[in-house]
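This report refers to the structure that appears directly beneath it.
Missing here is one protein chain; the remaining ones are kept as they sit in the complex.
Let's turn to chain A:
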Amino acid sequence: MSMSGEREDILLQVNHVRYKKNNGQLYLSQTRVGWMMDESDTFAVSVMYNDIRTQKISPEGKPKVQLQIVLHDISSYTFHFCNTEGREKQVAERNQVKERLGQLMTQNRRQPPDELMEKKRMLDESEQLQQLYRALVPTAIISVDEFWKEIAGQYKQSLGPQLDVGVSGAFLADVKPQTDGNNGKIQYNLTPEIMSSVFKTYPAVRKKHGEYVPHRMSESEFWTLFFQSHYYTIHTNTRTQNVFSECSKHDDREWNRDVLSTQNDPLFDLDNIYEERPLATDSDLKIGGTKAGSNAMHALMIKRFNQQSLNIIKAQTHSEKEKLLDEIAAKNPTGGGVVANGQPPTTDIDQPKSKKARIEEKLAYNDLEKSSTTETPALTIHQRDRYLTGPTQNTFSNSLHPDQVVRLQEQLDVSVSRWQPTLPNSQDAESATRALHHFSDSCRKGRSAVGVRSGGQLPGNLHKELGQVYSSAGELLRHFWSCFPPRTPQLQEKLHKMHETLCRYHNVTIRPFQEMAINDYNCNSSILDHLTEMFHIANTKFENWKARNSRHYNRAIILGIVVALAHDDCSGMWAKVTTGSWRNF
């Protein structure tokens, strides 16, 4: 339970935290939370974030300020914040811990949740994969790790990439409320999709959701308040303490910041829209300086619409930045320094274009410029004859003189018109009967005799099992053939392994199958001939490659010895001889 093995950075430390009536300190690190008693140097409590299911805080009214961590196995740890400086400090500390803990928990949860569950899910989804698994792993033909790495890896690749969903421009408008005629109640249908869109667009709302649900209020209450708030309706009571009033202040601050940046851009001519520099106030009835005519209500509506659109666009670019962060984090897993709300490194997307570049962009219209023709590579055909005729001897046959051709044609005409069939002289009787016998024998034997009655099929079960054997054998053979040509040492190693696997498969599965076919189903032993031939060919290829490789190896040794001898001799003549012989090899 001690953290002595690894040097984990302590991200947050809070003193004056009591656990089970003992004073101590609470520590939050990258992967776990721990509590250490005063004057002790080992952690009494150490919990990984992955084990934590939820955290709870004590309600507002209670005298004690507590934080409880609930694990997956229902056990829980309760920490009591008892800072001597007073209750506010305790509450502040506790909230700080809660926020940080929440962040770290979600961060850690981003890793693959449970490998075993995922594997089970994959097997359930694809029957083919399941069959392969059953055929190959229990019989120890292929080890479990290899199976998941090679075969399942290919399957996962064929599934395609994980896609994210964008935020539709009209997502709030699509939440069509239905009025219940009797009571005047309005019903909103919320789907998880709409909820995730709202969270993506308004990160402030997501934070609030995390804080309030499920401790202080239920989901439905939260969403009801949301729809009553300024996000959805125009009339808000700013007097009442509203969940979303903080959000509205946050939004207004962002809005003013964005408006400032847009106004300050020298290339935009916005005199018609903005009358003066906006004042940075917190009251949400200030419109941010836009000229909106006489009606303040219209101006408010316009501002709200603009805010929503801007937030949707920001959600898009934010997700792009997050993806970049994820990629960077994936590349250095031990870095650990990238925290969720840290500053992302500036990328090409972020660099603001210089003023000159922007002016030039505005001046160029590609309609007006000369159209540039793209270079297309030209096709040159050498040796045109090779395309039109097959590979033949290079000689052009001696062409006949045209007169000769005409004479030959006349002769041909004459002999064709004069020809009479003379059947008795075409072949003698004995050879004719012999030929007939030979043909009828071959026809009777036929090419399609499988050891089953001609025209019949294999019995159902045998057929199905044969199909399964074919598919598992095919899979193994595919991995075998994909190793050729083995250029890298990994491929060579894989080749050796696949060869062993194939031999094992042959012994374990194919031989018994053949015997079973003969004994149980009384079939001709030739049904597996084709499969054995495939194995045989693969084996031959492997042997050839091995022989060629070892030959090279032997040659290399011999040459090495010769060159060493030449070195000893220190005569240039020897060295020349060896290089010559190398080339002749």
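By definition in this document, a contact is a pair of C-beta atoms (placed from the backbone, for glycine too) under 8 Å apart; a residue touches a chain by one contact, two chains touch by 3 or more; residues count from 1.
Please note the rule applied: contacts and distances are computed from a predicted model.
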- [ ] Determine which name in "VPS33B late endosome and lysosome associated", "Superoxide dismutase", "General transcription factor IIH subunit" or "Propionyl-CoA carboxylase beta chain, mitochondrial" the UniProt entry assigns to the undisplayed chain of the complex.
- [x] "General transcription factor IIH subunit"
Open item on the list: Using the document's definition of touch, tell me which of A:Lys120, A:His463, A:Arg511 or A:Arg548 contacts the absent chain.
Closed with: A:His463
- [ ] Would you mind spotting which of A:Gln13, A:Ser75, A:Ser261 or A:Thr317 touches the chain that isn't drawn?
- [x] A:Thr317
Task: Full-complex contact with the absent chain, from A:Thr84, A:Ser158, A:Ser354 or A:Thr488 - done: A:Ser158
Task: Omitted-chain contact residue, chosen from A:Phe305, A:Phe439 or A:Trp481 - done: A:Trp481
Open item on the list: Counting contacts across the full complex, list the positions on chain A that touch the omitted chain.
Closed with: 128, 158, 160-161, 163-169, 316-317, 319-320, 323, 349, 374-381, 384-385, 387-388, 447-448, 450, 457-458, 463-464, 466-467, 470-471, 474, 477-478, 481-482, 526-527, 529-531, 533-534, 537-538
